[in-house]
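Here's a slice of the assembly, chains where they normally sit.
Each chain gets a letter, A, B and C, in the order it is written, and its residues are counted from 1.
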Amino acid sequence: QDTAQPAPDAAAEPWLASLITDSPQAGFDLAITMARKAVTTTQTDKDTLHKLRPNYAHDPQSLIGVSGVAATWFATIAAANGYWRE
Amino acid sequence: QDTAQPAPDAAAEPWLASLITDSPQAGFDLAITMARKAVTTTQTDKDTLHKLRPNYAHDPQSLIGVSGVAATWFATIAAANGYWRE
Amino acid sequence: QDTAQPAPDAAAEPWLASLITDSPQAGFDLAITMARKAVTTTQTDKDTLHKLRPNYAHDPQSLIGVSGVAATWFATIAAANGYWRE
């Protein structure tokens, strides 16, 4: 987890084959997925994660934060897809 | 909700067909829409959402946060539209 | 307010016709305007907004936050204007 260029084949379960999606909405969904994956990479214990969820889902500041984080992931995905312009 | 490339057709109700808008102002409105959609995707219970709203709408920090999040969504939409230059 | 592509003509009062400005300083002013518009879109009650203002204008954290938000709006406006290079 601390090497600069981890071999993708060595990963436990591949989950991100491409940033390309069929539509902006699928890109939005991928942004949410990547935002969550960054969280589960940091806190790997599923029980702890489930206990935290009701907590932040009722905190306005956290929900705004979630939206900002999703926007940052989406920006990269949208650029990768040429903004689905055609 | 945890697959890397969710099929767009499988989504309950399509809401984001394109990032292209007729004007900067419509792009601004779409940014607000996307910011909210990221919140409702995280907290799906409408009653909880309505209880939280008066809360954050009176908190200066939250309102500034909302503006920053909207700015991040808008940046992508504006790039997608070539900044509505002509 | 929750449709993906709101018709710009349907908006109560058009306020954002273009991202193009005559100078960087006018772009800076537009960034401040857009940052505020995102706030007033979230909290539409003018009395509440006026009560909140003295509050955040005396809080260092909020003022720094305001500057970061303005910077994010400005980034898009500057790109739209080709950075006013000539």
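Please note the rule applied: a contact is a pair of C-beta atoms (placed from the backbone, for glycine too) under 8 Å apart; a residue touches a chain by one contact, two chains touch by 3 or more.
Just so it is clear, the model here is predicted, and its values are computed rather than measured.
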| item | value |
| --- | --- |
| Given 3 visible subunits, total identical subunits the whole complex contains | 6 |
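In the analysis below, only the chains that are shown with their structure count from here on.
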Chain grouping by contact, computed as though chain B were missing: A | C
| item | value |
| --- | --- |
| Computed distance of Cα centres, chain B from chain A, in Å | 16 |
| Separation of chain A from chain C, taking each centre as the mean of its C-alpha atoms, in whole Å | 27 |
| Interface hub residues of chain A, defined as touching at least two other chains | none |
| Of chain B, residues touching chain A in the complex | 1-8, 11, 14-20, 34-39, 41-43, 48, 52, 55-56, 59, 61-62, 65-66, 68-69, 72-73, 75-76, 79-80 |
| Touching residues on chain B, where the partner in the complex is chain C | 15-18, 21-26, 28-30, 32-33, 36, 57-58, 60-61, 63-68, 70-72, 74-75, 78-79, 83-85 |
